[in-house]
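Structure incoming, see below.
Just one protein chain is left out here, and the rest sit where they should.
Chain IDs A, B and C follow the sequence of writing; residue 1 opens each chain.
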Amino acid sequence: MLEDLKQTVLEANKLLPAYGLVTFTWGNVSQIDREKGIVAIKPSGVPYDELKLDDIVLTDLDGNIVEGDLNPSSDLETHLEFYRNWSNIGGVVHTHSQWATSFAQAGLDLKALGTTHADYFYGAVPCTRKMTDEEIQGDYELETGKVIVEEFKTRGIDPDEVPAVLVHSHGPFVWGKDAKKAVENSVVLEEVAKMNATATLLQNNQIDSMQQVLLDKHFKRKHGPNAYYGQGK
Amino acid sequence: MLEDLKQTVLEANKLLPAYGLVTFTWGNVSQIDREKGIVAIKPSGVPYDELKLDDIVLTDLDGNIVEGDLNPSSDLETHLEFYRNWSNIGGVVHTHSQWATSFAQAGLDLKALGTTHADYFYGAVPCTRKMTDEEIQGDYELETGKVIVEEFKTRGIDPDEVPAVLVHSHGPFVWGKDAKKAVENSVVLEEVAKMNATATLLQNNQIDSMQQVLLDKHFKRKHGPNAYYGQGK
Amino acid sequence: MLEDLKQTVLEANKLLPAYGLVTFTWGNVSQIDREKGIVAIKPSGVPYDELKLDDIVLTDLDGNIVEGDLNPSSDLETHLEFYRNWSNIGGVVHTHSQWATSFAQAGLDLKALGTTHADYFYGAVPCTRKMTDEEIQGDYELETGKVIVEEFKTRGIDPDEVPAVLVHSHGPFVWGKDAKKAVENSVVLEEVAKMNATATLLQNNQIDSMQQVLLDKHFKRKHGPNAYYGQGK
Partner (left out) sequence: MLEDLKQTVLEANKLLPAYGLVTFTWGNVSQIDREKGIVAIKPSGVPYDELKLDDIVLTDLDGNIVEGDLNPSSDLETHLEFYRNWSNIGGVVHTHSQWATSFAQAGLDLKALGTTHADYFYGAVPCTRKMTDEEIQGDYELETGKVIVEEFKTRGIDPDEVPAVLVHSHGPFVWGKDAKKAVENSVVLEEVAKMNATATLLQNNQIDSMQQVLLDKHFKRKHGPNAYYGQGK
């Protein structure tokens, strides 16, 4: 059943290594069929290049397996919590992509520093509070989803306008209208995190410019009437 | 009409992903035919690998579409403002390339720190002032161009000698005698931004050198009469 | 003899350049056959792409060569010290991979900052104390192994739970149940070191967010009823 949904989710999962967002099996993508209330998700621990159509697991919104022989991603319950609470989203991605994860590890929101960010995320991508011991030791993956949904509610952030979150000491979850869009948003999140990290590095930029005479020498060695670089003249 | 110009602009746009300067559709290149007063530019939102000759849009210097079925890049008006004000330039590039954009997001000029910079840019690549609310809410892309032209005028910078700018909280615009040269200058801007960011990181370099005896051990393990690394002797 | 062991070690060594963990010949992998007490290891100074099955050197646990015409890796004695002391491990990797080595050069433990780390290493990956002059000038590679084993004992770290170490001013040694798992752990160590270095960079993140009006402009240029980016509408 739902071969198209499974095919879409298969392809979206294979995009993760293609975009350099994952190492080994560290990521998973799901998509929901809202009409049928069925979610298709990557199986746990299967390498992307070995992943086949029939490996994709189908579950209902309570996490009951409807089709598939493999265990679903251990992050399934986090995905489901999003689908249950946010009715406009259709696809979810989880990765440990390097730059976004660095912000999660530092416990920092990814602030909107420029228009690249603004083109995709309408404000800071929030970093959640630390989870409590009870949440971690309880139904951990479900509680992760609850903490995220709570964070958006408490801060008054619309998940349709900011389709990503950083889980404290963990990494990003990203979503969109479908799995493919969620992957696209994951790529952008990583790009923006990279740029913002570098911008942060530049905060205390106090380094001196080069000597004017050396600037003259090199520019004029290549440009203007006295240039002597290359094979010209 | 102007098939050569369109072909040149097509190829120059395809260089952006080849040089790693863009993600998805985040960049555009144009070139002007000064004699005819016609500008060829990338259409908005079309992926580089799907871009065909007939997708390239031709406009006059007021932005009226002369040929082409697609919407031109939303940055068209910024390009045109350059062509109208700076008579020596023939090609313009806009990207969100990572390192240059980081400087734009930090609101910092890219200072001339070394001869790599000096070979292409005769002094700091300026970062513009922030745009006013009126400029942003008005004819935004045109106003972006005006703020850039103003920045060069106010600071007395010759756009032929410093063929690039960083737009505050946004990213770089780069130009040159034609589209191909503008792309080359974009590559160099990115390289120089990368080097300058790293040089900035080194400002407070206070880390200790290794022990002399360990230096001796390793150097002499591989070099001189008592070397024992590898298959030698 | 032990063709399977040699084949496994050959393939594991070739994974080092495939995963970008080595430059030139800067790394080596070994695996032990516990039943026979034989260790297979890369020969010293041979490039990975020239490495053949018969180049792999077999030694006993005292370092006596049992088979092979080439000198074993100069780090052999460090590997053997691990096999002699830690009975559960089956494979050892040494590299100078960039990010892990940076922590070794800074003389810092790689702290557990996030779940990527926690999925593989149960606590900080320790950096050893500096070696003494006597240790360096004595049987250096053996002493390196001893310092590492001492570090784990003194700190009460279980090498089965934290399968990696950073040798001060040098680089990482990594292990696992076999050579392949030790290589996998080496990849993870490098990823985690990269993420932790970036998280460190973010500590003093004080950069200002962009203007709200510019955020509005760019988000709404691409999303919602007034979007005008791309070819839509």
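As a working rule, contacts are C-beta pairs under 8 Å (C-beta built on N, C-alpha and C of every residue); 3 or more make two chains touch, one makes a residue touch a chain.
Small disclaimer: the values here were computed from a predicted structure and weren't measured.
Enquirer: Quick one: jot down which shown chains the absent chain touches.
Expert: A, B, C
Enquirer: Suppose we count only contacts with the excluded chain; which residues of chain C make the list?
Expert: Against the left-out chain, chain C lists 23-24, 26, 96, 98-99, 101-106, 108, 111-115, 117-124, 161, 169-171, 196-197, 199-201, 203.
Enquirer: Under the stated touch rule, tell me which residues of chain B contact the chain that is not displayed.
Expert: Output for chain B: 113-116, 184, 187-188, 191, 194-196, 198-199, 201-207, 209-210, 214-215, 217-219, 221-223, 229.
Enquirer: Contacts of chain A with the missing chain: which residues?
Expert: 43-46, 70-71, 74, 105-106, 130-131, 133, 136-137, 140, 169, 207, 210-211, 213-214, 217, 221, 228-232
Criterion: only the chains that are shown with their structure count from here on.
Enquirer: State the superposition rotation angle between the two copies chain A and chain C, fitting on C-alpha atoms only and giving a multiple of 5 degrees from 0 to 180.
Expert: Angle of the fitting rotation, chain A to chain C: 90 degrees.
Enquirer: Match interface A-B to one of A-C or B-C, accepting only the pair for which over half of the contact pairs are the same residue numbers.
Expert: Over half of the A-B contact pairs recur in A-C.
Enquirer: Look at both sides of the chain B and chain C contact and report whether the same residue positions are involved, with over half shared, or different ones.
Expert: same
Enquirer: Could you state the distance in Å from the CA-based centre of chain A to that of chain C?
Expert: Whole-Å distance between the two chain centres: 26.
Enquirer: Where in chain C do residues touch at least two different other chains?
Expert: As it turns out, chain C has residues touching two or more other chains at 207, 210, 214, 217, 221.
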